[in-house]
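With one protein chain held back, the other chains of the complex are shown just where they sit.
Going by the order they are written in, the chains are A, B and C; count residues from 1 in each one.
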Amino acid sequence: MGKVKTLGDKRRFSATLVQQQQMNHDVYRMVLSAPEIAAMIKPGQFLQLKTGRLMDPLLRRPISIADADDGEGTLQLVYRVVGEGTKYLAGLQQGAEIDILGPLGNGFTLQGERPLIVGGGMGIAPLLYLVRALCPKPVDVLLAGREASELFWIKLFAERCQAVHVTTDDGSLGTKGNALALLPQLLAQGQYDMLYTCGPDPMMEAVAKEAAKHGVPCQVSLERYMACGIGACLSCSCGAKDGSRKKVCTDGPVFWAEEVML
Amino acid sequence: MGKVKTLGDKRRFSATLVQQQQMNHDVYRMVLSAPEIAAMIKPGQFLQLKTGRLMDPLLRRPISIADADDGEGTLQLVYRVVGEGTKYLAGLQQGAEIDILGPLGNGFTLQGERPLIVGGGMGIAPLLYLVRALCPKPVDVLLAGREASELFWIKLFAERCQAVHVTTDDGSLGTKGNALALLPQLLAQGQYDMLYTCGPDPMMEAVAKEAAKHGVPCQVSLERYMACGIGACLSCSCGAKDGSRKKVCTDGPVFWAEEVML
Amino acid sequence: MSKVDSRLAVNLAGLQLNSPVMTASGTFGFGLEFRDFLDLNRVGAVMVKGTTLAPRAGNSGQRAVETPAGMLNCIGLENPGVDKFLNETLPQLREYDTQVIVNIAGATEDEYARLAEKLTVPGVAALELNISCPNVKQGGIAFGTCPESASGVVRAVRNATDKLVITKLSPNVTDIVAMAKATVEAGSDILSLINTLIGMKIDIDRRRPVLGNVIGGLSGPAIRPVAVRMVYQVAQAVDVPIIGMGGIMTTEDALEFILAGASAVAIGTGNFVEPELAERMADELSAYLDKTGTASITELIGAALPERQTREGGGCTC
Partner (left out) sequence: MSKVDSRLAVNLAGLQLNSPVMTASGTFGFGLEFRDFLDLNRVGAVMVKGTTLAPRAGNSGQRAVETPAGMLNCIGLENPGVDKFLNETLPQLREYDTQVIVNIAGATEDEYARLAEKLTVPGVAALELNISCPNVKQGGIAFGTCPESASGVVRAVRNATDKLVITKLSPNVTDIVAMAKATVEAGSDILSLINTLIGMKIDIDRRRPVLGNVIGGLSGPAIRPVAVRMVYQVAQAVDVPIIGMGGIMTTEDALEFILAGASAVAIGTGNFVEPELAERMADELSAYLDKTGTASITELIGAALPERQTREGGGCTC
């Protein structure tokens, strides 16, 4: 462990799996030893992981940084098993080597004194590392999930956040409803001067609108199908409000809400 | 171990890897627990192994039975790592499950009282199990290899055979030369009434010719590229002396020398 | 799960199948080879190996090789000839409750017609015309690469038999829709697509082509996107049923073809990896109908097609 060799270029590394933990029926948390990446990576950036021995799957899979510890040289990834690539990751044992490109993309802009964070579903992953970077600012977080088991996140955030607010679609935990069931009142009451959000596009769109209404600057972190993750293929393109196109992988994945169309 | 479940049809089984042993720089010996196959399989038959998790490689890989023990419910395979499929096999750990079709093909005809066996290179693999089946008849064997390290087989055969003769191309062990350097004198001296051979086509051709010269019946075991191994694709076809075509996988891999063209 | 599920029954222009899952020509021998692996009665139809008038020995040298997610083959139509098929194989196959479709190949229109006549016997449900083979009269260019020569074969067969005529289209053409329209107009009752793409592999150590025949037919999952695209395009252009094939390895793959407009599917290369696949897929399709509350597989045919009017696709693909 701790041994990370580069694979011959400047942003391709071999990381060692230190720990694998199952968080709920289909979500796993992985700790990797990758000191070179841990030293560079910023909240909101992501990695491209090779998820197979040969060409099946062929393309890498993009995964966000859920946490990084420069001192220990470790990274944390939290991922849901949805297909063969993530199934492969979940099957890896301690000591396994993973071929990684990264850090990739642009991270969040750290600004404001009283940030609010709104995360939905697997979009919560990159926000945990963001909270660490925002410390010691007092951060509040609003986590939205379909049901209670999706919100194993709470205790991870609780250590670092001032307040953790929760909504679930089925009401099995916290307020019943989606993030919007709570957000307007949080924005009205709190003195937030910055909002960060990551989750499904419709959620982020509504969150951004609400933030605008309250004059709070807002950054969104987008997810698009990515073939390369490094700006080469244009498969991740999204429309910018100025009519141009942005690459989610290299221009983003984090954008100012007013820059892009969700 | 010992647990073998069928995968839903009559000749497809899941076998458990019991032991993996490296025999020389690129050859491995694998012991599998597969009682159902062990109970059925005859010398000269082979298996089709799935050598990957997904579709890479896509096709199964044919491997001969080097030994089988019905009592213990085990099989032995001896294989050389030449590409991705065999590399996958070599990387499997004890307890791994392997998806297998088999037994496939027709085995050797057990006849005669004083058999001689001639094997070359990896073609030696199926002959070891043949010796077991021929016991307690007194069997002599002639093993031909490029150099000494290929002939780790000697001690395996020595336990079961009357005499073990050896040739190597480079003279590093036994008589210098190929199988033909020794075969004529063995046939002239011994009272052999049956000959079995497996190895490269040119070797088998020469061996069969020599056997014919001495009036000794001879069976050859052929190797051809096989896409299916079950008689469906005709990729393994070989020419029969009567002008027809034979499928090596289902009509063979064992043929009477006078049946086929090598 | 091993009983016949009537929700899986499909009728292709009169070809009645117990299951929409058939087995593709050249990948399932004459069916009998698979008796140890599955219940032939559960296979919708067996499309037997390409059959010619005279027996053929096929190509020499290496005949198959694996490629990424696929394989190349150049068997060269090795087969025992139509007479032996009729006398020896057909009687055995007829004992099973599966439809027998005979894939035929000739070097002239007349050879196709004579094959069709000979095969107009009880027990043969349909003829599948393999038009990917070289047309000797046209300098060895495959019949299946131009609408005129393909139509000629179809017409010759159409006039020689009252059996159902299935034309199997080659994907190695510029315009698959033109091929489909021409062969339907010439009298095809059903279309099969796709046959293999032409490819090759070079052995870099020997510095020679791997296959004895130099070029071969590419099959397997690698070609599935091309096959699905062609089925989707042809389904919008013709009114005859389509048998979809090309890289089907799982039940999801079969559904992809059905949603694209295929009324039935055929497993090819997949039979080599999982010889029981055609039977298991029928079970899995039943389970899918259960799960989705679908009354019949026929409800799914073409469900991903656009309304006939809307022309979709065709923009820049790069």
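Here, a contact is a pair of C-beta atoms (placed from the backbone, for glycine too) under 8 Å apart; a residue touches a chain by one contact, two chains touch by 3 or more.
Quick caveat, the model's predicted, so the values are computed rather than measured.
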{"item": "Omitted-chain contact residue, chosen from A:A34, A:L47, A:L101 or A:V207", "value": "A:L101"}
{"item": "Absent-chain contact - pick from C:L32, C:V173 or C:A237", "value": "C:V173"}
{"item": "Chain C, residues in touch with the chain not shown (by the definition above)", "value": "25-26, 50, 58-59, 67-70, 72-77, 105, 130, 132-134, 140, 145-146, 172-175, 195-202, 204, 207-209, 213-218, 220-226, 228-229, 232, 247, 252, 255-256, 259-260, 303-304, 312-318"}
{"item": "Touch list for chain A against the chain that is not drawn", "value": "7-12, 50, 55-60, 101, 225-237, 239, 243, 245, 250"}
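In this text, only the chains that are shown with their structure count from here on.
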{"item": "Centre distance in Å when chain A and chain B are each reduced to the mean of their C-alpha atoms", "value": "54"}
{"item": "Distance between chain centroids, defined by C-alpha means - chain B, chain C (Å)", "value": "36"}
{"item": "Junction residues of chain B, two or more chains touched", "value": "55-56"}
{"item": "Of all residues in chain C, the ones touching two or more other chains", "value": "68-69"}
